[in-house]
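Just dropping this structure here.
Complex shown without one protein chain; remaining protein chains in place.
Right after this comes chain A.
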Amino acid sequence: MGSSEESVVAVIMVGGPTKGTRFRPLSLNIPKPLFPLAGQPMVHHPISACKRIPNLAQIYLIGFYEEREFALFVSSISNELRVPVRYLKEDKPHGSAGGLYNFRDLILEDNYSHIVLLNCDVCCSFPLPEMLEAHRSYGGMGTILVNKVSPESANQFGALVADPVTNELLHYTEKPETFVSDRINCGVYIFTPEIFTAIQGVSTQRKERATLRRVTSFEALQPANRSLPTDFVRLDQDILSPLAGKKQFYVYETRDFWEQIKTPGMSLKCSGLYLSQFRFTSPHLLASGNGSKNATISGDVYIHPSSKVHPTAKIGPNVSISANARIGAGARLVSCIILDDVEIKENAVVIHAIVGWKSSIGRWSRVQASGDYNAKLGVTILVIIIKLMTFLYEPGESVLPNKTLNVSVQDEIIL
């Protein structure tokens, strides 16, 4: 049993259509995990990272989307990366750990030595091989990827305290109101199969407590007393928090970039982060040109081979152009994601924007936002079939599909 002793399975949680409403309006047209960043679907990035793990045998995607939404992607990426990828649909919410547990029979089928658990909407360098090495040396049940953030923003995440020498997880609190630590949970984990025992323990405990506990009908209505279903297990509150300090979990710190891709604005920022990573991992994916035969390229730019860009256009930095787009003479694109079948006509300017599928931007138009990725209206989003005539958009309109805009619009969300 030589090679399969050390084989690894990866599980990527991809969420569902009712979750992640902050990603609208982009998620009205495509499942968020399939939205392209740096020219590849969002979930492609963690999947490629998993491929770097030696002895990676299988990848599962777990989510609430219909299976057909992922069928095409899953078969195409399995072929492309030569690793079996399979989508599993959760029938009901099980919590972040419960989802893993729900499919334990499948996941443990081939006696994997390690389980990598990732969240799809995390943007980072995924240092998985190094993290696996560290995990082996720690010898615990699980290793959590952590990142240092500013103390002011730490309370938005899961805060961890770890022993600086042994790297053991000593304390874990989800979204603390007061300051606990500036190290936060990145949503990337490596577990040994013992994790399933731990999850089952929580489940059993909850069942026992439910039968033992007798409350008045009034008490039963109070939110605190409303007990969770027995198969609903949260990784953070139900596993990591209680088991912190018991030599079960360890941390591995990354100094690289880390972001959560919750909003369309963040997708633009993360697309830029992945593009700059390509410079080291896959420079052949980046475009180049100086205006003589190809368009002038500035900074990190991805252009799908099927798209046409006029040589007098200037593209970049941080631009990703998807398939079948046509970029006309003298156009200027800065910090934007151009989706499939978009037409950008002569001399148009697009800055800090996401231009949706089949949109058309007229000659000398300007689409521009402030570029503050976190501001509600910091990035302009045009979604599907917008015919933009010769005018300007001010910071952040979100425009819903199938609209024609003939006049200048400023600071609005257009329905």
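Here, contacts are C-beta pairs under 8 Å (C-beta built on N, C-alpha and C of every residue); 3 or more make two chains touch, one makes a residue touch a chain; residues count from 1.
FYI, contacts and distances are computed from a predicted model.
From the set "CHCH domain-containing protein", "V-type proton ATPase subunit a", "mannose-1-phosphate guanylyltransferase" or "AP-5 complex subunit beta-1", the protein name that UniProt assigns to the chain left out of the figure is "mannose-1-phosphate guanylyltransferase".
Residue A:R332 is the one among A:K32, A:R332 or A:K358 that touches the chain missing from this view. Summary of contacts with the chain left out: across A:Q58, A:N119, A:N167 or A:N347, the touching residue is A:N347.
Only one of A:H114, A:R183, A:K269 or A:R366 touches the chain withheld from this view, namely A:R366.
Residues touching the missing chain, restricted to chain A, are 312, 314, 329-330, 332, 334, 346-347, 349, 351, 363-364, 366, 368, 370, 390, 392, 394-395 (touch as defined at the top).
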